[in-house]
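Below: the structure, in structure tokens.
Here the complex is missing one protein chain, while the rest keep their positions.
Now for subunit A:
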Amino acid sequence: MPEDDTQPSGSGPSPELEPKLQCRNLWKVYGAQPESWFRDPKALNDPAALASRMREKNLIPAAVDVNFDVAQGEIFVIMGLSGSGKSTVLRCLSRLVEPTFGEVLLDGEDLLRKSARELIEIRRHKMGMVFQNFGLMPHLNVIENVTFPLTLQGMPEKERRKRVENVISLVGLEGREDSYPHQLSGGQQQRVGIARSLAVEPELWLLDEPFSALDPMIRRQMQDEFLHIQSTLKKSIIFITHDFLEALRIADRIMLMRDGMVVQIGRPVDLITNPADSYVAEFTRDVPLVRVMTAADALAPGATQQPSAGQPEVAATATLEDLLPQLAGRYDALAVRKGDRIIGQVTPESLIDALAKRTAAHGAAMDEDGSETAKDSA
């Protein structure tokens, strides 16, 4: 299983901490009496087979045996084409969609066992969600929209105002407090959506394609601001997108889905350099490797541990793109520093080597799967 061998490694958050959110064997099946399919525990051993049997009976398995953990402060991105089940999974986590089977543990407590009342409390204090088309209340102005979750809790108006002043300035909406949604641009509307989701000071932050409805220029700007906000707030985030470049910019880890199933979970670079199958490879094919691979991925074999005199140093997390100008004629080798130690060096040869190897791996994954599909159709 691809997701097993690509558990957080290297740059991922420290594994000692208990995950903020754990999703275990999560299923969502639409159709008549989906529960009956889960009575036989043996059937769950082969989820793919179970899902295809359901499809034969005209049921729609939208999420099939989904497993993943989200660590404290991690940005976990779910990707996939439309209809791949990513929105369903996200909505199962907050029970906007009621899962058919499985467990969702928030701080170790199973959300699926919570009563309606408890769930409302959890939504009021622990979760925030941002929607693709903003989901703003048309009859409320900016400040009323942002304070809406607090209003529902019955918080007095003075306290509410104090709480939201912060988030309003965090998302840069000062001066627009009295505007109505229809008077704002798309980017501004989504700022309101973000502010609203942050007003309750949630621990778990869910974002459903938050920037997909925006123009490319605005989208990039919003991504920057999103990263800036996260750098100060350190929320645990689940972020849905279908734009791989967006995922690349923000993700700690990415989960790729197809037909309701998890295809691969890993760091962005893992997905590119070590795709689980042709679907993943196809998804990542247009990504420039030099922007994703880092100095740590291109170390020269058997290089010295100590920098020679005058040899420049680069951080292990620097992208190859950053190294290129320095290696292009000026230096023969760059020392790579991780924390307080030098872990090796990058040379022009090692860089080209690394790129070539990854490109080959990528091509192989696509070929291999290509031949499989050819077999299928034969």
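Following the convention adopted for this analysis, a residue touches a chain if its C-beta (ideal position, glycine included) is under 8 Å from a C-beta of that chain, and two chains touch if they have at least 3 such contacts; residues count from 1.
Methods note: contacts and distances are computed from a predicted model.
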Chain excluded from display, named as in UniProt, from "ABC transporter permease subunit", "Cell wall polymerase", "4Fe-4S dicluster domain-containing protein" or "L-lactate dehydrogenase complex protein LldG": "ABC transporter permease subunit"
Residue of A:W27, A:F134 or A:F283 in touch with the missing chain, whole complex considered: A:F134
Residue of A:A43, A:I120, A:A315 or A:A356 touching the missing chain in the full complex: A:I120
In subunit A, positions touching the absent partner: 91, 94, 96, 120-121, 123-125, 127-129, 131-141, 148-149, 151-153, 178, 180, 182, 193, 196-197, 200, 206
